[in-house]
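For reference, the structure I am asking about is given below.
Excluded from the complex is one protein chain; the other protein chains are retained at their positions.
Order of writing sets the labels: A and B. Residues in every chain begin at 1.
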Amino acid sequence: MVAIDHSSGVVHRARDLAHRFFDSDIYYSFRASKVTMVAAGVTAVMFLGALFAPLLSPQNPFDPAALDLLDAFTPPVWVEGGGWKYMLGTDDQGRDLFSAILYGSRISLGVGFAAVLFAMLLGISAGLLAGYVGGKVDATIMRIADVQISFPSILIVLLIDGVLRGVLPAGRHDDLALIVVVLAIGFSSWPQFARTVRGSTLVEKNKEYVQAARVIGRQPLVIMLRHVLPNVMGPVLVIATISLAVAILSEATLSFLGVGVPPTEPSLGTLIRIGQDFLFSGEWWIVIFPGATLAILVLAVNLLGDWLRDALNPKLR
Amino acid sequence: MIVVPANQPLLEVKNLRIEFPTRRGTLVAVNDVSLHIDPGEVLGVVGESGAGKSLTGAAIIGLLEPPGRIAEGQIMLEGRRIDDLPYEEMRRIRGRRIGAIFQDPLTSLNPLYTVSRQLVETIMTHLPLSEKEARARAIELLQEVGIPSAEERVDHYPHQFSGGMRQRVVIALALCAEPRLIIADEPTTALDVSIQAQIISLLKRLCKEHQTAVMLVTHDMGVIAEAADRVAVMYSGRIAEIGPVREVVLNAKHPYTHGLMGSIPHIGHDVDELTQIQGAMPRLTEIPAGCAFNPRCPKVFDRCYHDRPDLQPVEASEVACHLYDAEERRAAAGD
Partner (left out) sequence: MTDTAVTTTDARPADARTLVKVDDLARYFDVSPPLLNRLIERTGRAVVRAVDGVSFEIGRGETFSLVGESGCGKSTVARLIVGLYRPTDGSIVFDGVDMGQPGARSFRQGVQSRMQMIFQDPYASLNPRWRVTNIIAEPIHARRLLTDKAEVNRRVGELLTQVGLSPKDGEKYPHEFSGGQRQRISIARALAGEPEFLICDEPTSALDVSVQSQILNLMKELQRSFNLTYLFISHDLAVVYHVSTTVGVMYLGRLVEWAETKTLFNRPKHPYTRMLLDAIPDLEMTGRQRVPVAGEVPSPINPPSGCPFHPRCPHANARCAAERPVLRVFDDTHVACHAVEEGRLS
């Protein structure tokens, strides 16, 4: 009896939530913008493709045993010499490009998400603390952020990447490469989150509901996390979306420069690096398809971010 | 200058209806509002927030914020229809024939220009004066609205004035083209009580001197009682009662006006409990059928739930309430 009550409560909550979502202004503005709907569709397809890569791809591109060097440089299906076995052709190792792109997006998106989550964690904590506590804490945190922002972010990523690689024991580089990339990219973008959260926190902090919580006797940490945080999440979400696009690009840049993920498990950036060697020798498809995938993914995510920013900005409604 | 015939009102609003199309259907914010203002008269428009009083004022000066629009009705200024004029023509009327004063003086003044520049520009747009004459006129106006050392202050920026002084500048700006009508939307709400009294008496004096009519939109009954000649009480987008100020304030006829007057605390009246009107004004999406006031009305009866009452003359006022229907009155007389 109790269990039934509980589950029906959950169903009720979920239905209530769904109702509130479909009734919301956000959903309405989503439906009103065709560009956004297309962008969301493209992003969704790429996400699903990346998520279900092992099920969708004809080949495991990370498994050297599955590769056949004799099939190297097979062109796409519609070019003479191509076949349905390798729809988008193969690279110099005989890797099926379609499979490689699916697996590569998986790494790109995975690294992107992880890096953004890490940056959010750092940035939100720093921003909340700076905004809510103020004074010297604020000045210290924000000056560090200012200094970091004044450097190009890719420089920061390279710097952190280099430092981490130097610190880590040799021989474990490849195992930890992914984590290093995530930390480097994440660390390079925390100041944006910190700045935004700090700004919103300064506004929220002076609202009467925060004062009310203080009068009630709530501890500062509780007020920051339970009162202020939910109310500053709107702009954070916008930045997170745009940062995701930037993080994917940063990862591609790192991999392109050869300091990112190991070439045995290529991401989109690695594929582009491999491909650019063959760009002028006629095997254009090796660089074009991963490049186009990256461009479309980043564009779609960026468009979503733009829309989210407008949808959450009450002034533009 | 057009001479208004004595029998013609300066402003006449006929059956005004303002709609807001939203994705959930069209909201009617102002419905079937008719009123007139005579030359030199102060008409107070009171009501709670959301009653449609500010929208009525905005519609008259042609400053309805989209997507709000006039769906029905006419607005006539000096016998000429103005609600369907093209934007440019309306802009010329605004300022020249109709002036505006808003609640927040900072929104009516450009913070980047000096007061003199704003006044001179407005004067020269509307009156055939040279820049020098316009400046002299600007200083004269500032003196008239009670700004000390006006010759010097005229070259200051808006932020260099205090709240009360800024509102005086706004009044000067509204008056500078000698309009026939001023729409004053909550002109004293942002001000302290002591400053409020200064501004109201100033507005009253100037309008008397210049023979300017005023539509005074406010939620403050005290301001109305002091400044208005006639009052329109709005509720849920309609006029509930309109009449001479003494009638409405001291002898309210509509149960809503009655409740409203009773709910204002008075100094010197020792009551333990204030009269209260139950509930709140309905949202625009939930206006009930019949009389919009019926869920809160202490004297509600059958007809109120399905017939919408029209304004009808009762003594010196006009009231939209079924209590004053002929048969109801007969029944009351028979009791």
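One rule holds for everything that comes next: a residue touches a chain if its C-beta (ideal position, glycine included) is under 8 Å from a C-beta of that chain, and two chains touch if they have at least 3 such contacts.
Treat the numbers as computed from the prediction; the structure is a model and nothing was measured.
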Neighbouring displayed chains - absent chain, whole complex: A, B
Touching residue (missing chain; options B:27, B:63, B:197 or B:300): B:197
Contact with the hidden chain (one of A:21, A:52, A:151 or A:209): A:209
Hidden partner chain, residues of chain A it touches: 207-209, 211-218, 227, 230-231
Where the unshown chain meets chain B, residue by residue: 48-49, 162, 164-165, 192-198, 201, 219-223, 225-226, 245-246, 249-250, 259-260, 262-268, 271-278, 280-281, 283
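One rule holds in what follows: only the chains that are shown with their structure count from here on.
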Interchain centroid distance [CA atoms averaged], chain A/chain B, Å: 54
